[in-house]
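Of the protein chains in this complex, all but one are displayed in their positions.
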Amino acid sequence: MYAGATLVVLLVLVLALVPLFARRARAVDRRLFLWGGGVALPLLTLTALVPYVMRVGHESRAPLPTDRLSVEVTGHQFWWAMAYRRAPASAVVASANELRLPAGERVELLLRAGDVIHSFWVPNLAGKTDLVPGRVNRLVLRATRPGVYRGQCAEYCGLQHALMAFDVVVVPRAEFDLWLAHLARPVPPPAAPELRQGRALFDSLGCSSCHTVRGVSRGTLGPDLTLVGARRTIAAGALHGGVGNIAGWIASAQHLKPGNAMPSYDQLTGTQLRALAAWLESLQ
Amino acid sequence: MTTPPVDAAQAAPVLHPQSCGPDGLERLRIAWAKPRRFAFFTEVNNTHIGLLYIATGFLFFLGAGVLALLMRIQLAEPGGGFLDAEQYNQVFTMHGTVMMFLFAVPIVEAIAVLLLPSMLGTRDMPYPRLSALGFWSYAVGGVMVFASLFFGVAPDGGWFMYPPLTSLPYSPGINTDVWILGLGFVEISAVAAAVELVVGILKTRAPGMTLARMPVFAWYVLVTAGMIMIGMPTVIAADTLLELERAAGMPFYDATRGGDPLLWQHLFWLFGHPEVYIIFLPAAGMVSMILPAFVRVRLVGYGWIVVAAVAVGFLSFGLWVHHMFATGLPLMSLGFFSAASSAIAIPMGIQVFAWLATLWEGTPQLRPPLLFLLGFLVIFTMGGVTGVMVAAVPYDWQVHDTYFVVAHFHYVLIGGMVFPLFAAIYYWTPWVTHRLLSERAGRWAFWLMFVGFNAAFLPMHLTGLRGMPRRVYTYDGGLGWSTLNLVSSIFSFVFAAGVLVVVMDFLLHLRRPRIAERNPWGAPSLEWLGGLSDYGLRSLVSITSRYPLWEQPDLEEEETAGRGYLPDAPTREREALLTGPLSSEPEQILRLPGPGWTAFVAAVATAAVFAAMTLRLRVLGIVAGLVAAGAYGGWLWSLDPAQPRGLADAGRGLALPLYRNDTGSVGRWGLMVLLVSDAAVVASFVFAYFYLWSGQPGLWPPEPAALPSIGAPLLAALLTLGAWLGFELADRRVRRERGRAAGVCLALSTLLAAGALVVGVRWLGAMGVDPAAHSYGAAVWTLVGYVGLHVALGAAMALWCLVRLGLGMIDSWRRVTLDVCLLWWRFTLPATLLVLLIVAGFPRAA
Partner (left out) sequence: MPPDLAVAPRPAPTRARDQRAVARLLDTTFGFLVWAVHLLAIYIVQALACEFGVARPHTHGPAGLVPVLLLLTAAAACVVVLHALRRRRRRHEGALPFRVAVTVGADAIATLAIVGQCFVILLVPPCA
């Protein structure tokens, strides 16, 4: 396609320049220009191109048997909620800002919007599909090779549209099953004193009213943090993971990503911050 | 008034004899003279308004260009800190908004307003005060919208303003209201200009200038104006619904209350896609006018180009869904629009190859305008081929909302519109200022712009293919976008330098000496005959060729000697010829209004009303509203002045009426064209009703018990029918000089219309649907409200005619007022019946 496009542009360029270098009046074959260039050229290109493009991309809407894995992806300003479901009757397991997929398997994504319009786009896996309030859009994805793919919101959704990304982590099927089972379990009680302090802070500061940590809290206003320590990025791709960035994010979320729903907890002491971040980081 | 007809015995008595001598010229000059000093604001002539219009549009171009540079500074490196997110979002929103609404569309209309009368061989646009109103509305409204940037309340929802992001919960500030109300106002002025362009092209062409001889620019503008008439109303309708949702809580786009965000996208892109062609087509028209002058041959394939222009005009309305390929619509729906998008490649190809063939046939002279045209051909073709790519659904899923699309439409718009615009600046400046721009500066400007543009935007294709989305204020350094962005940023400044060269050149050229010749390029089209002057041509010439200045050697002599039509202004009023829409035979001497404050005051007061609505300033709103109402009222009252029944001298042995009361009157033409736009608004609201229904067929109405009753709408329909009938009868009576009977009919019509309104309001109330609770109620109230407004206006018109009848201002001769109001009723009646049928009948049928 690109070669064809280049040829057309070159043809026009050459046709536009030739008369400048051969300056003499000449009678041209008007029919060649008008019928040949004006009608035949686009018509032939289109009859070659249109039937082709009409047959491409249908697999993204293909019907799937209902016993397959499906993921409900909900866009929020400015983060992603993911909810996995193995089969129609099985329980839903929630996560956020990271999509894990089994390699080689076709997965149905059900795309919803929590507030405004967003668009789900993982350039290396599929084209984009919008998340529209009041609608559920389907997108069938199949990632063949394990690896990490970057995804992001592609429809302007407000102040921090730029910082609304996520990772797609494609792993072998067996590994995926283990991970999903792990995700569904409540997090283990904290072992070290610092982690215990962190967990206590999570409750006392009110983090639990917005965030879910399985077995700890059930907030839904913000991203699910059940396995937040295992994610490669935090705050919807705004920062790399790790205890330092988690602490930085808690202390100055409004500075790092102004206008997101998370307040800056800049009143915390260094110790408190470290404890809270360490507990979150331990959720792996 | 001193020169009697020579052969008085042979001639019938005619009014206002014309003189082609120096006395005639003197009167012509006085009649068309520009008012001085403060009265600057009162001038309505197209040359005056057109120049101001273009200058204002160009200033907005420069302003929006600066915004683009701000964005490029911010994106030059990853994680840039030049602008914060809030500023960046306002800047990119305003860049798109200003370029599209305040620069591109107005400036092409402005060029048409300035050039068309001269190209068509007449003296002015058919409704000079409407041009002035349109310009001042645009200038004041546009400045207010732009100024919002400096107060930090600029719109920040993107130029496409998708709800629910722009709905109240997610955009509580006035930023969005600035966009909706400010641009709604500017859009109305765009429609006004379109109305007058259509009528100007169809009714004021030079005698003998049949459709086949019309300058091709006029064809392009005719198509464009038609597109504006249909396209702009849909976005005005969408704006209205959004503002109703924001201000009155009527949920059109709110999915939680039965609305649908995609309704906005349908309405917006139904306008938004044609918008691109609205911008491109007049530019293509300029290309087709400039090209022959520099290759010294006639345009190849005139007829082909006309067909292509018409084809683009229509097909562009079938593409809107290709902005919605990612919204999850069924694949086949997408396919229909994908195929339609591809089909437009055929008329585009025809135009490009017609221009190429013209280049081949002639001997090109590489002056600056031609340079810009060649740049246009190459850049625009690239934008065209990437356009075919994005028309393919699966390809678009990848590149939609990425920098690939940014690159694509900048190739289309800068290539397709800005380069021709600069060609036009170099080409028509000597027509305006009688001075040439510098060739050297022109070459510099071209190469800076050409190289700067390509080096800035070509890499963006790649940036987009590498996954960079649009509308992001920052990006991560590790994604392979950094170098490409830096290159784009640097060369955007090279492009800007090219623009700056042109601006400097223009300012400096004003100090150069005037040139002697009227037609420095040896151009073939009529506007070069007279050059820019207040009254245009000395006398209106008769046309027998498509390229009059090349093929009618006696034309200049005939024109300057005053041997054409209307060489004089015997009544000291401004006059022009009205001709037949197809044949172009002279039909009437059209008397045009001269300078006056009406249009300026009306525009400023209306702008103040919109500003007051935006800022929620009640008192200012009421005061400005009264002033505006006064201005419009006075204006309307002054229309349809008394005109003598006799024929007047038009020159060249022709006597023409000064007044027409049949279907050919300009008043009737104007309203007819305006009603097309109005019909588009009604259609948009009807579409909204059915679209919202299709999203939730089971909830229509949401409480099944609340089906609308049948009796009241039936009664309202009968009353409306009666009101219309009263008007029809009044018209018949007036034709037979039975003024008293006509007055009774009009009074009856007013009463019946008022009755229909009362019944309608009570019906809405009795229906018991809350317009803020569910989209059903919102859609019903909007439809009924809109036709109710029509009936109310119709009642006011009946009253208006009644008063004028009583004052002896309507009789069997002078009845255009009545005729125009009757036309309104002939539209209102079917629209009302349709809406009542839908609202009362559809929920039962569905």
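Letters A and B mark the chains in the order given here, with residues in each chain numbered from 1 onward.
The criterion applied here is as follows: a residue touches a chain if its C-beta (ideal position, glycine included) is under 8 Å from a C-beta of that chain, and two chains touch if they have at least 3 such contacts.
Since the structure is predicted, the reported quantities are computational estimates derived from the model, not experimental observations.
Listed residues B:A55, B:A147, B:L366 or B:L582: the one in touch with the omitted chain is B:L582. The chain omitted from view is touched by exactly one of B:P657, B:P713 or B:G726, namely B:P657. For the chain left out of this panel, the touching residue among B:S638, B:S694 or B:S709 is B:S694. Listed here are the chain B residues that touch the chain not shown: 3, 5-7, 10-12, 14, 17, 19-20, 202, 210-212, 303-304, 306-307, 310-311, 314-315, 317-318, 330-333, 335-336, 338-340, 342-343, 346-347, 563, 580-582, 585, 587-588, 647, 649, 651-657, 660, 662-664, 669, 694, 697. Where chain A meets the chain that is not shown, the touching residues are 43, 46, 50-51, 54-55, 58, 61-63.
Definition applied: only the chains that are shown with their structure count from here on.
Inter-chain spacing, taken between the CA centroids of chain A and chain B, is 41 Å. Chain B makes touch with chain A in their complex at residues 84-86, 89, 156-158, 162, 164-165, 169-170, 255-256, 259-262, 295-297, 300-301, 304, 308, 326-328, 331, 335, 338-339, 342-343, 345-346, 348-354, 356-357, 359-364, 366, 374, 377-378, 381-382, 385-386, 388-389, 392-398, 400-402, 466-467, 469-476, 479, 695.
Across the interface of their complex, chain B is touched by residues 1, 4-5, 8-9, 12-13, 15-20, 23-28, 30, 33-34, 36-39, 41-43, 45-46, 49-50, 53-54, 56-58, 60-61, 77, 111, 115-117, 119, 121, 123, 126-130, 132-135, 137-138, 150, 152-163, 237, 258-259 of chain A.
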